[in-house]
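Below you'll find the structure I mean.
Only one protein chain is missing from this complex, and each of the others stays in its spot.
Letters A, B and C mark the chains in the order given here, with residues in each chain numbered from 1 onward.
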Amino acid sequence: MSSIIGNKIKVSVFGESHGDAIGVIIDGLPAGHRINFDFVHEEMRRRAPGQDSLSTSRIEKDIPKVLSGIFEERTTGAPLSAIIENNNTKSRDYSELKVKLRPSHCDYPAMIKYEGYNDYRGGGHFSGRLTALLVFAGAICKEILKEYDVYIGAHIKSIGKIKDHGFDKVNIRKELLQELRKDRFPTLNKIISEEMKEEILVVKALGDSIGGVIEGAVINLPVGLGSPMFHSVESVLSHMLFSIPAVKGVEFGEGFNISTLRGSEANDQYYIEGEDIKTYSNNNGGILGGITSGMPVIFSVAFKPTPSIALLQKTVNMDTKADDVLEIKGRHDPCIVQRAVPVVECVTAIAILDMMLQ
Amino acid sequence: MSSIIGNKIKVSVFGESHGDAIGVIIDGLPAGHRINFDFVHEEMRRRAPGQDSLSTSRIEKDIPKVLSGIFEERTTGAPLSAIIENNNTKSRDYSELKVKLRPSHCDYPAMIKYEGYNDYRGGGHFSGRLTALLVFAGAICKEILKEYDVYIGAHIKSIGKIKDHGFDKVNIRKELLQELRKDRFPTLNKIISEEMKEEILVVKALGDSIGGVIEGAVINLPVGLGSPMFHSVESVLSHMLFSIPAVKGVEFGEGFNISTLRGSEANDQYYIEGEDIKTYSNNNGGILGGITSGMPVIFSVAFKPTPSIALLQKTVNMDTKADDVLEIKGRHDPCIVQRAVPVVECVTAIAILDMMLQ
Amino acid sequence: MSSIIGNKIKVSVFGESHGDAIGVIIDGLPAGHRINFDFVHEEMRRRAPGQDSLSTSRIEKDIPKVLSGIFEERTTGAPLSAIIENNNTKSRDYSELKVKLRPSHCDYPAMIKYEGYNDYRGGGHFSGRLTALLVFAGAICKEILKEYDVYIGAHIKSIGKIKDHGFDKVNIRKELLQELRKDRFPTLNKIISEEMKEEILVVKALGDSIGGVIEGAVINLPVGLGSPMFHSVESVLSHMLFSIPAVKGVEFGEGFNISTLRGSEANDQYYIEGEDIKTYSNNNGGILGGITSGMPVIFSVAFKPTPSIALLQKTVNMDTKADDVLEIKGRHDPCIVQRAVPVVECVTAIAILDMMLQ
Partner (left out) sequence: MSSIIGNKIKVSVFGESHGDAIGVIIDGLPAGHRINFDFVHEEMRRRAPGQDSLSTSRIEKDIPKVLSGIFEERTTGAPLSAIIENNNTKSRDYSELKVKLRPSHCDYPAMIKYEGYNDYRGGGHFSGRLTALLVFAGAICKEILKEYDVYIGAHIKSIGKIKDHGFDKVNIRKELLQELRKDRFPTLNKIISEEMKEEILVVKALGDSIGGVIEGAVINLPVGLGSPMFHSVESVLSHMLFSIPAVKGVEFGEGFNISTLRGSEANDQYYIEGEDIKTYSNNNGGILGGITSGMPVIFSVAFKPTPSIALLQKTVNMDTKADDVLEIKGRHDPCIVQRAVPVVECVTAIAILDMMLQ
């Protein structure tokens, strides 16, 4: 189908890992919003690789060039577009990859889907590099959401089997989200982050990789976003979150755990506080009947371990049509979870702003 | 937004729990397919309530009346529509519900969203009753998928803390799926189902409710369905699955558990078997880079416990704007998981057929 | 593709001329609007056949039954649906039509498109009868547009070569549009309508048919509806108007005639009147750069003569695959232009309300 998503706001992305440039159009932004591009660039740096020993040493400068949609520092109401030129695409030999399927990568299904005509170099249009565009687009949406006092944040909930605390689902302050944003490896329990980092360095040393879970939160949303039936907030957000490469699970509130509870434990009972209607617990993650309840929207996103590992793997050789083995060389992230935190936040921002403008 | 979903096939639903009728349009079905409506009615009976002590004693005859799109027993290519008349809507007093918000129901956000004009009786357009329409539409899609040799099945993976085995992810036979379909309480481990049923009867006796998890599988899919970026198979299926009321989590393959693995454990390595390229494991649940790999598509769906419980709950009285308590009367499912099995299968069928026809 | 249209408001129609019922869903209507269904039924009577000698003697009671979306007389925000049962479908023999292609009807392309599986009786899903649903949906939109003081009206601009005056494009009063609405054969020049009716009776007597042009107007629109590029008001309205069977041309303002003018004649020059910016002329029909200018939106719609005529016609026999002749029997409109007036108005109302709510 298509690399376009959204209703009121439509985000279209294009580009391949090893093409001249990748780019994005954001169509439908309201006119007159002043965008702080320093904030946008900061968000992009949060995702950028090559900043410490935990991620790939590839360096992406990733400076997006805005081509349209901004005039005198404000949105014009016309499509906002930007491109990022691809400078650091080592012209190394990808021919082995064309022949030997990388396990748990898109190589095989993409070859079949596009009948061999896809640009397979570095993952082509499937490359994780395109998430830089999602951060760009989402950071702009975050800027506009601030005008509605809506804030989005996230932390690393687990790396492998090492777990952080979860958010206090009924009470998340803006300051906490802003503080998490400053941390390159954001956890609620600051002690656990060191343990997580060590785990990543261990798997890196082993030529292996590790997965993890990110927990996100959106606060100060109005009551009534989303819709019954097909376009519940859960539907819209999960659609967006599963667009991030490597995501294999999405849950809201207590998520899978709520299935183990009884109704009397799971139900979020109401009370009144001043003018506001609140709930004692927030096991539903701020979404009831598919629409927002006014409580924080809370969700978790499971990432698989990076499929590119240095260890020898079994595969099939498409030339010989026989079993073979593969050793993936080059620089790869032993864990993409910490770099995925701003991606989770930013795609959430796109989906939330889209719902708010409808 | 809207109660319409799909691209090539668009499914639109309408109706309220206590209106004259509920209905569905399926637009975009290819012409010339012979639909076995006996199969469709059987699927609907799998979801229907009032059939044993495990579910509500409400009886829905739920005989859909096809109004268009079928001519001489085959699809015509024009929109196929059907309505189900609402006969068994006890005209009891819902006025208390208008005033006292039911915890974990849509009452409060719906009241705000629709400014008090929504038909709140029995959940209105949010009612679980509308899932009968999804089963009708999905059963028709299942019939067409059979012509492509594609089969969909599901089982109860857990009720509360009681767990069934999971699917053997690399090898699921059509016969297993067909056998599961005949069981009103389908589990892989037949012994565990009795334990699960007892748990449901216990919570029922307590006036409480319980949640659970359903695991679904789609077999014989072609390689290459879905697309990179925004419309991955995970995005499209999760969007659909989160449309089912009470779903709070969706995962593919090993799902959340894959985040605890190392790449060397998680990666699905390839081998060749005759002409076919297969993987030793299927931790990715048949989806790589967002598109189908040819291995079975496997996913799990978490359901929260039914929010309607007989136990006394705290709430807010919207008339007095003060804290209050609520006792929900009437017949309610202590667990909706077993009735949700065909719903999970049928919405999956809609999404899968839509992707196949693109 | 699909029998669904719209963005914020989505209208879906279903049904065939000789099925059990035809129906419509209007999804996305805002909650809380009180709909005067007497007005809606009046609009439907304006389109209904069998009311005088100018149209077919078939009688359609066409009483739509609302199934959902209305509660305590107001829109609920959930999909509003209605069906019209087909009572008057004479079960005559259509087998000749299956064999002999009716000239200028959809028989031949529909047979190919649907591989012979379409319901061909009475035109099936292509039947002009489905425009009753458009009038129903559009009349509801008209009711809501009244709350914005937006009014839509139309008159018969020509029947064959007999022409009415055109609207005064810069000044159309609400009262004029309301007065035209009361007339079953609305013209601006009341004398010309008798001449037109005579022409219709003449062609009827000859077993022939005749076409005509309808001119429509929308007043009191806000400035700024529509968008540059692909979704100009002209694009959106023409898309809708060409959905009406038998329409072969659509133009805005001076339309085709503007192509014969010089810029100095065609340009609509500005002046200020109080707070309002107006133009001396309105050759652009209230649309500049694809978006509304605040002047009345004016357009004309060309209808071909009814293709069903009693005269002998040449055709192809699909059984013998040889040339043949055809005599179409039964009751047919010698002219559908007068009955199409409310259809033009109502589809315009759907498109306009959809743009206003975005």
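Keep in mind that, in the parts below, contacts are C-beta pairs under 8 Å (C-beta built on N, C-alpha and C of every residue); 3 or more make two chains touch, one makes a residue touch a chain.
Just so it is clear, the model here is predicted, and its values are computed rather than measured.
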Touch as defined at the start, partner being the missing chain; which of B:Gly69, B:Pro186, B:Pro228 or B:Pro245 qualifies? B:Pro228
Out of C:Gly153, C:Gly253, C:Pro296 or C:Pro342, only one touches the absent chain, namely C:Gly253
Touching residue (missing chain; options A:Pro64, A:Pro79 or A:Pro307): A:Pro79
Chain not shown, touching residues in chain C: 1-5, 7, 11, 13, 101, 103-106, 108-110, 112-114, 123, 125-126, 130, 158, 160-161, 203, 206, 208-213, 223-224, 227-232, 234-236, 238-240, 242-243, 245, 247-256, 258-272, 277, 279-280, 283-285, 288-294, 300, 302-309, 311, 313-316, 321-323, 358
Considering the whole complex, not just the chains shown, which residues of chain A touch the missing one? 1-4, 10, 12-16, 19-23, 25, 27-28, 31-32, 65, 67-69, 71-72, 74-81, 83, 113-119, 124-125
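We adopt the following convention: only the chains that are shown with their structure count from here on.
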If you take the mean of the Cα atoms for each chain, which one ends up farthest from chain A? C
From the mean C-alpha coordinate of chain B to that of chain C, what's the distance rounded to whole Å? 40
Rounded to the nearest whole Å, what is the centre-to-centre distance of chain A and chain B, using the mean of the C-alpha atoms as each centre? 26
When you check chain C against every other chain, which residues touch at least two of them? 78
